[in-house]
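Missing here is one protein chain; the remaining ones are kept as they sit in the complex.
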C-alpha cells in the first residue's frame, strides 16, 4: 500500500502525564515501552511494518514533529501538504479529541483512508455528521478501539465465537485506571462515560455480538471531590441488557492502588471464560507475610502495546486487501450512544431503553 | 448452656436433591461431607460441640427423626414436648420456609433461644410481625446467614475492618449455583431475589457496613424457560448504592457448568481485597491442551461446611455469654427488604430508593 | 470392629512445641485444629469414627491420660491391663520413637492389630526384628505414613495410576518445615534422613510404584551451626533412580520463612501433575507492593489434619474387612533403608546402589 501520514501525533497531552506518574523507577527494566504519546506509538508501529511506509509527521509543535520524523526517517509535513499529496494513501489521526471530526472530514474529502483515535467527537450528532461525510467520500475509516486487538481479549473472543462456553449469559468488564487524570483533562474529557467507559461499551458490543437495548448507570465521586466539582464522577457501575436477555456489568474506577486493572469474565451456558490482568513479571516472593506476586502492567501504553501494534497491522492489511477495517465509524457512534444513555440514566435513576 | 433441640431437621426437601445432582462419583474421596440435609448438619455440629448437648430431634417423619437421634444419642421429641420441657434452652429451626415464622414465635413464647434458617418468611410483613413477638418475649434470635462465618469471607471482612484497603468504593459479589433447583422448589421459593440473592444482600450489608439507599435490578430467563413460566428469573445482576456513595454489584446465576461459584472482591481507596473460590484440591495437570486445575467445591454443603459449624459455635457461645447472636432478626428483615426492592426495580425499570 | 486403645499418646514431646511456635495469634480463627499432640489427634479421630470405639488411653503421665480419656468418654488404662483385655482389638502407638518397637512387639504378642507412628525404630535391624515378631504373631500392622492419605496427594496419585500423564519420568518432592526443631529433639531424632526425609522416601516409593536402585545425597548445615555440632544437617537434596530409569529429586529444609512447604510434581510421557501447597485462605490483597496471597497452612497438624483422619479410617476399615492395612511394616523398613543409604552417600560422596 501507499505511504501513511501521522497527523498530528505529538502534542503533549494530559493523558500521557497521567501515565508518567504511574511509573516507578524499578519497573523500567521490565518495560520496553518508553515514555511517549500515542501518536508516537502509532508512528513507530507504522515505521516498523513491512507493508507500510511512514511518509510524514504533522504536528502543531514543529520541533516535536522534527524529532519524531527524524527518528523514523520520514518527513515533516503540514495538514495542507499532506492532504494535497496524491501519493499519500492514509492518515492516522491522534490529535486532541476536539480536532478529530474536522480532521477526519478533511482527510476523507482528500480521498485518504483514515484511522482515528477514539472518540470521533464528544457530541454524538457531530460524530454522526462526520460519518456522513466519510460515507459520501467512500473512504475507509477505522476507529481506535485498540482493546479488541489485545492478544488476551482477542483470544477470549475467538474462544467465545468458537462456542466454547455456548450462549453468553453474563458479561463482566472490570476497568480501572491506576490514578485519576489531571483536573484540566477531566474538564475537557467529556466525562467518565465518554472518555473511559466508552472502551468498555465497545468491548461489550463486540463480545455480546448483539446491541444492548437497555442501560442503567450508578456512579459516585469517591476519589477526589474536585472531580465532582468539575461535573464528573470517578467511580461507576453500569448494567446493560441485550434483546436476547444477556446481561453485562461494567465496573470503572479512576484509581486502583495496585495499577491498571483490565479484566473480562463471561459466563455462558457451557462454562465461563476470563481474561485476567497481565502481570509485570512471573516473579513471586514467599515470606512471613504471604506470597507476593507482581502487579499488573502499570497503564495502557504497556498493557496495550501489542494491541496498538496489531490494530495498525489490521488497518494496513485491510487497506491492502481492500476490505473495510474494523471497528469502523458506526462502532464509534454506537459506543457513544451507550455513553450518552448511561449519563441520562445517571441523571434520571431509570434504565434507559435504546 | 442447656440442651438444644433441632426442630424439624430432616424433611427431604427439593434443595438437597439439587445438591445431590451436583456430585460426581470421583469427587467422593475428597469430600468428607456426606449427602445430608441442613438440619442434619446442624444436629451434628451441635452434637460435636463441647459446650452444647443435642437433646432432641423433632421431625414430621418419625423414622427420619429416629435415625438422626440415634446417631447422636439424643431423643425424638414432638413440638409440644420440646417447647414444654423447661430444661431445653434453645431450638434450631431448619424446617421448610413456610413454617419458620410460626415455629419461631412458638419457641419464643416458650422462652427458648432460637436459631432459624433464612428466610424468616417470604413476606416481609409476616417476618416483621414475627420479630415483634420475639422482641416481646425477650429471647435471642439468630438468622442463618451462614456465609458471614465462612473462614475466607470472615478473613476478608476482618482485613477490611482493619483498614487494609481504606474506604470501600466498589464491592462485587459473584454467586452462582451449579444447576437450577427443581421447578417444584422454584415455585415455592419466593423467587431468585428472596431465595438466592438474599444471601448476597446480607453479605453486601455486612461488608459495606452501611445501609444501601438505592437498588436496581436487571434479570433474564436464560437457562430454562419453565423458570420464567413459573414467574421467576434465573440470571440477574443487581446494583446497590449506599448513602456514602459506595457501589455494589451482585451477579447471580442458577447455573455454572464449573460448579458453585462464590467470590467477593472489594476495591478500596488503598487497594483491593478478594476471596476466591475454594478448589476441590490443589492438584493440576499440564498437558497439550493447557494447565487444568480443579473446580470449586461443588455446592453449599461442601463450600460452607465450616461456616455451618462456626455459625452454630457463635450461637452457642453467644447464649453461653449472654450476648446477642448475630446476624439477628433485623438482619433477616433488612435483607428481605432489599430483595423486595430488587423485585420492584425489575418490574418498574427504575432504581428503587430505600 | 472391637475397641481400640491409644497407647501412650499424650507425652508432650519436642515436636509439638515446634509446631506451637509456628502459630501466630491471628491464624487461630482460620484453623480449627487446636494445639495438641499426635496421640490426641488419633484419639479424637477414633472417638468420632462410627465404626470404632475408643476404649482406653495409656500414658506415662496419668493426669494427661485422664484429661484425654474424659474428653472422649473412655477409660485410663495401663500397658498391662490393655494388652490383657481380650475385648481390645487394636492399639495405636504414638509414643516416643525409642519405645515403638518394644510396644509393637508386646501388642503383637497380645494378638492386637497395631497402628504405629513412623518410624518403627531408628535402627533398621531392630525394625526388621520387630517385623519378624509381628509376622510370627500374624497380626495386622500399619505404619503412620500419613501423607499417602492427604486428599491432595491421594488425588495426584489416583490420576497418576489412571494413566493421565503416561509413564513417570521425573518426580520432584519439596518438603520444608517452617522452623527447625529444638536441639534436644535433633539429638535423638536419628537425623534429617530418618526423621524428616523418611516421609519423602515413602512418598517416592508410593508414587514411583517401583523400588529405587540408587540413592545420592548432598547436604549442608546452613540454618544453625548447632545442628551440625549435634551431628546432623538441616538442608539436603537427594536423587533417586529406579530400575526403569525414572528419576526423583527430593528437597528438604528445616526452615522456610513462609511456612510448611509440601509440594509434589511429576513429569510423565504425556504431561505433568502437581499438588501445590494448601493456603490458609483464598483471600488476596492487591496494593502498591503487589498481590499478596496467603501462606501455606502453618505445619503438619493443620496441613495433614484430614490425612490423619483418613489414615485411621483406612486402618479401621481394613481391620473391619479383614484386609491388610497399608502402608505396612515392610514399607517402614524400606523407607528406612533409603534413609540409611542417603546417609552413606553423604559420607562417601558416591551414589549408593540398593
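Should a chain be cited, it is by its letter among A, B and C, assigned in written order, with residues numbered from 1 in that chain.
Please note the rule applied: a residue touches a chain if its C-beta (ideal position, glycine included) is under 8 Å from a C-beta of that chain, and two chains touch if they have at least 3 such contacts.
Computed from a prediction, not measured in an experiment: that's the story for all the values here.
Only one residue in the set C:106, C:141, C:267 or C:339 touches the chain that does not appear here, and it is C:267.
Only one residue in the set C:197, C:246 or C:301 touches the chain that does not appear here, and it is C:246.
The missing chain, though absent from the display, is touched by one residue of A:188, A:278 or A:354; that residue is A:278. The residue from C:47, C:222, C:326 or C:354 that touches the chain not shown here is C:222.
Among the residues C:145, C:193, C:258 or C:285, only C:258 touches the chain that is left out of the figure. Mapped onto subunit A, the footprint of the missing chain covers residues 29-30, 32, 48, 50, 71, 151-152, 154-156, 158-159, 164-165, 270-278, 280-288, 306, 309. Against the chain not displayed here, subunit B makes contact via residues 256-258, 279, 286-295.
The set of subunit C residues touching the chain not shown comprises 165, 167, 169-170, 172, 174, 176, 214, 216, 218-223, 235-237, 239, 241, 245-247, 249, 251, 253, 255-258, 261, 267, 269-272, 349-351, 353.
Simple rule for what comes next: only the chains that are shown with their structure count from here on.
Counting the residue numbers that touch the partner chain, subunit A and subunit B have more than half of them in common.
Centroid distances from subunit C, each centroid being the mean of CA atoms, peak for A. We define each chain's centre as the mean of its Cα atoms; on that basis subunit B and subunit C are separated by 38 Å. Centre-to-centre spacing of subunit A and subunit C amounts to 57 Å, using the average Cα coordinate of each chain. Chain contacts: subunit C has residues 286-288 touching two or more partner chains.
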